[in-house]
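Omission of a single protein chain aside, the complex is shown with its protein chains in their original locations.
The block that comes next holds chain A.
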Amino acid sequence: MTDPRIFDLPEADLAWCPGCGDFKILEALKKALADMDMAPEDVVVVSGIGQAAKTPHFMKCNFLNGLHGRALSHATGVKAANPKLTVVAVGGDGDMYGEGGNHFLHTVRRNPDIANFVYNNMVYGLTKGQASPTSPKGMVTPVQTRGVSSEPVNPLALAIVQGATFVARAFSGDVDHTAEMMKAAIEHRGYALVDIFQPCVSFNKTNTFKWFKDHTYRLEDEHDSSNRSAALSLAMETERFPLGILYREEGRPTFEDSLGIYEKDDTPLHRRSPDVDKVRETIDSMT
């Protein structure tokens, strides 16, 4: 087993508030990668914009820190260009389910072999406390002054309904379990969502560490994660949220498989040279 410290970036200036759940998620991510004997150069952490999305700047590995909401598109492109890379897309709930909502929906359908870790603090952190798509109804913010009126997004149910092949939930308060979920997601071949509850100590006074502790429970071993309808009914539970792998389906072709270009040859695109002679042949075969 590798030492998680190989993923440390000594000069990083961790720009999160003291007590923020993001620190624990970063710790879990390094642990998961180290447990899997990954090297920093084999991994690409892709993110959008937000507090959570700063993660790749706080660790040592390849990274693409792109645009708000677009991490899943970036990550799909990275994986499609080089399926040999381990691709992890991280970001907040606003990033992934709000600005990136359309991409979330379609990435689930596309099933690229990437792991998607969503730091779900039920609020916008970086822009200082506006409601996010997962904010509870009634939550008052500087913008939602009369309280959030929209129904919260249910990311797990959405993912399951749209055919996600791996759906799990974790809580940043439990680093080991979070790391376990991450490992299972990375190992899974296909799109894997881990929605990770994370208290935002600065802007979410409703969903605190204690609230998450009181409103979550660990899934029993009896849960059959290959049962989609059982997974869906667990995902619909909102009184107390189950933690663990809700759904897992192996063997579905990935996006990269469906492109067809890796069927006979798994060489990444950067190592291939285009067949320019074929262009000439095609032109010559035209009338």
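We adopt the following convention: contacts are C-beta pairs under 8 Å (C-beta built on N, C-alpha and C of every residue); 3 or more make two chains touch, one makes a residue touch a chain; residues count from 1.
The rule is short, and it goes like this: contacts and distances are computed from a predicted model.
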Not counting the visible chains, the remaining one has a UniProt entry; which protein name from "Glycerol-3-phosphate dehydrogenase", "Sugar ABC transporter permease", "4Fe-4S dicluster domain-containing protein" or "Pyruvate flavodoxin/ferredoxin oxidoreductase domain protein" does it give?
"Pyruvate flavodoxin/ferredoxin oxidoreductase domain protein"
Per the touch definition above, residue among A:C20, A:L33, A:A52 or A:A75 touching the missing chain:
A:A75
The listed residue (A:C17, A:M36, A:L67 or A:L232) that touches the chain absent from the view is A:L67
Which listed residue (A:H106, A:K128 or A:K210) would be found touching the missing chain in the intact complex?
A:H106
On chain A, what residues meet the omitted chain?
12, 40-42, 44, 46, 49, 54, 57, 60-67, 70, 73-82, 84-85, 102-103, 105-106, 110, 255, 259-261, 268-276, 278-280, 282-284, 286-287
